[in-house]
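What follows is a short report on a single structure.
All protein chains but one are shown at their positions in the complex.
Naming follows writing order (A and B), and every chain is counted from residue 1.
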Amino acid sequence: MDNKRITIALAGNPNSGKTTIFNNLTGSRQHVGNYPGVTVEKKEGFRCFKDQELLIVDLPGTYSLTAYSPEEVVARNFVVQDNPDVVVDIIDASNLERNLYLATQLLELEIPMVLALNMADVAESWGIKINDELLAQKLGVSVVRTVGSRNQGMEELLEIAVTKKARSGSCNINYGVDIEGALEKLEPLLAVAHQELKFPKRWLALKLLENDKDIIEHVKKISGGEATVRTAAEARAALQKKLGEDPEMLIADLRYRFIGVLCREIVIAKNTDAVTISDKIDKVLTNRALGLPLFLGMMWLVFNLVFTLGAFPQGWLEKGVELLGSWFGQNLAEGDLKSLIVDGVIGGVGGVIVFLPNILLLFFAIALLEGTGYMARAAFIMDRVMHKVGLHGKSFIPLLLGFGCSVPAIMGARTLENPRDRLVTILVTPLMSCSARLPVYTVLISAFFGEHIAGNVLFSIYLLGIVLAIVMARIFRSVFFTGSTEPFVMELPPYRIPTLRSIVTHMWERSVLYVQKAGTIILAISIIVWFLTNYPSEVQYSKDYEGLVAQSKTAFTVQVDEEIAQPLKITNIEEHLAFQAVVTKISKVEEDFKAKSENLQEGSPELDALKSEKEISLRKIQTVESALYGPASRYTELKGKLDDNKDKLDKEQTGEKLAQSYAGRAGKVIEPIIAPVGFDWKMGVGLFAAFAAKEVLVSTLGTIYSVGAADENSIPLKEALALDPAFNPLVAYSLMVFVLIYSPCLPTIAVIKRETNSWKWAIFSSVYSTMLAWVIAFIVYQGGKLMGFGG
Amino acid sequence: MEKIILGLIGVAAIYFVVRNLWKEAKGEVKCACSHSGCSNSDENKKGCCDK
Partner (left out) sequence: MPLTMANPHKELHITAIHSSQDMRMRLCNMGITAGIPVRVISRSPSSLLVGVRDTRIMLDFKTAHQIHVQ
């Protein structure tokens, strides 16, 4: 059994579906690194097939094999010098001509090849019929039909690789008498170069005629190379003079001509209607007047959906967490361990896990937009705006990815060739509110804003992020990095219907990551926050709480005795069954009323209706129990006051304990800095902890309020927030604004450092954004107060 | 007894957080993305065809 590892290299245009096929072949067993000496990403994966070990290399997507970009050089060097057993060129069947441009160049490298005719389904739906047998014959290599998005054709590809049936093929392009003549003269001179550099002689000769900088440099270093290069340069000049055009262009033209002839032979039918449909859609979506409003409308729709649709499963998760908390609360022995589990773990992690539905919906929307090809259109639509700040529409794509997570977004900025554009984009990307901040917004909006404006508030925050990103890009561009805008060329994929499979896979991966994050870093930080808010536990209180509680209890007993027990001649009022029964009935009516009227406005018809209902129920009890009703009513009243008082004192007590805990004291220290933007120490602690991950703000507040909860029952965080006098809608909005803008989380800072290769920019991004956050939150808060919004 | 359990949990949590932050600073980013370009240092399980 042949145990040697077989290497398969995947080549192809960007957008040809190469990455999908790579993922199909390697699953999750991938490794990403760098090619030595360059910033080009090296993607490899492993796979077992028929007892053979396969190494699959995903070469960078390229349109050609010139020396104009490091990606192309890396690809062609790998193919010839690293000796892959087979090169699979992935061809977008719906875009044959341009894809074959690369194929012919690969064929000229004379290596074992297979053509994967990918997206065969799309081509078919467009009525494009390709005679793949004829294509295989003409080019001398196997052609396999694949549909990467449906995982079809993978086995055939692997089969050919494993059985070593790949041939080197040939595409004998006749470059015309003059060029062929020059090639004939140069080839013998390149024998040594061929030995050393491994490229075929004919190919080397062609490159010299094309003035390929990379090859020229390498040939010069070989003995005799200088002379060869000079001969080639002379030939070039002669050709230029005779044919009136740069040989490079001539060669390219002839390639396309060859391809044109080839295509006419192998493409049987062609229905241009489908192309026009894509164009028609584009005419609307990229329309000068409609494009931008449509885009913003789309965004608005997405955020509203995330909020409203997400609310239902979110509610179920909340109930689940509540039940879990109550169960533990009742079944564990009193003490610190119980508090750790109920307040720290369940309060913290539970607070974050409930937002999984919202996160999933957000990523669903992003996957949908990307899969249909609309994301690329966003680059065109926003190009106008980007241009005004000195960037390209191309910069907008990483920014859009930032709505999911800043980390891949910042890595996506690699597509920007200009280092200045890239840096500005990287610095501005974290302002595009990432998904980790969504739980923060959701909990604050649910707590302080009505259902009908919830979606709009959310949209306003995201919009603010976009606006700030654009403004800061402008500022950075003009202050730090000046210069004219560069030209750019970018291909847009056709519109297509994304497969359910790809979207579901994407969502599943994200949910796994989210739960992982919750169960690891968020859990750990929740535990730490619990410790910091629960200790020191021996606190010096300002009042003698226990004494006060005992006092009011005694006062209650005395009053009840005087007003009720003695006149009725009852000795033990607490044990008097008949009396307590009436009390219970009355209490129930009052509790019902309170529960139902919680969210109703004063003076509203619903409230009045409930009030009359209550009266009716009470009258009923009175008629039945006429003797005991009056006293029972009074008893209920007094008991109510006692309970309220006890609650108040308990709250004060835990509040004091909380404020004197380590977290509280630390929070108090920074309170002067954050007070002008409306925050108190609790938010300060949360903001600080959220450096590790933005969701931690929610889990930290969850733990703090849980620890500070006066009673046994766990209430959802949003209710606890609503009850806190330090909070009101204005403070909530100010907090959301601050969270939107301030320092990106540590993983993001680390990525910035890696992508910019300097700690300077990483730290700068953290510092500038925090300062900016403070300024804007200040404006929002103080401005809001002036306009009378504060609570 | 309870104090010991609590102490252990606390120390474990602190250790976890610090180690995580250190790893992130060094560059082994906890990948919160599933996009191309993610430097997920997966161990390449060689010898998958163990006979």
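Points worth noting:
FYI, contacts are C-beta pairs under 8 Å (C-beta built on N, C-alpha and C of every residue); 3 or more make two chains touch, one makes a residue touch a chain.
These figures come from a predicted structure and were not determined experimentally.
The chain not shown here is in contact, across the full complex, with A.
Note that of A:98, A:198 or A:576, the residue touching the chain absent from this view is A:98. For the chain left out of this panel, the touching residue among A:380, A:449 or A:789 is A:380. Of the candidate positions A:252, A:296, A:311 or A:475, contact with the hidden chain is made by A:252. Contact with the chain not shown here comes from a single listed residue; of A:494, A:702 or A:716, that residue is A:494. Residues of subunit A that touch the chain left out of the display are 63-64, 66, 68, 94-98, 101, 246, 248-249, 252-253, 256, 275, 278-279, 282-283, 286-288, 291, 379-381, 383-384, 386-387, 392-393, 485-494.
FYI, only the chains that are shown with their structure count from here on.
One simple way to say how far apart two chains are is to compare their mean CA positions; for subunit A and subunit B this gives 20 Å.
Those residues of subunit B that touch subunit A in the complex are listed here as 2-3, 5-6, 9-10, 12-14, 16-17, 20-21, 24-27, 29-42, 44-49, 51. On the subunit A side of its complex with subunit B, the touching residues are 1, 3, 19, 28-33, 41, 43-44, 46, 48, 51-53, 335-337, 340, 401, 404-405, 407-408, 411-412, 414, 436, 506, 509-510, 513, 517, 520-521, 523-525, 527-528, 531, 692, 746-747, 750-751, 753-754.
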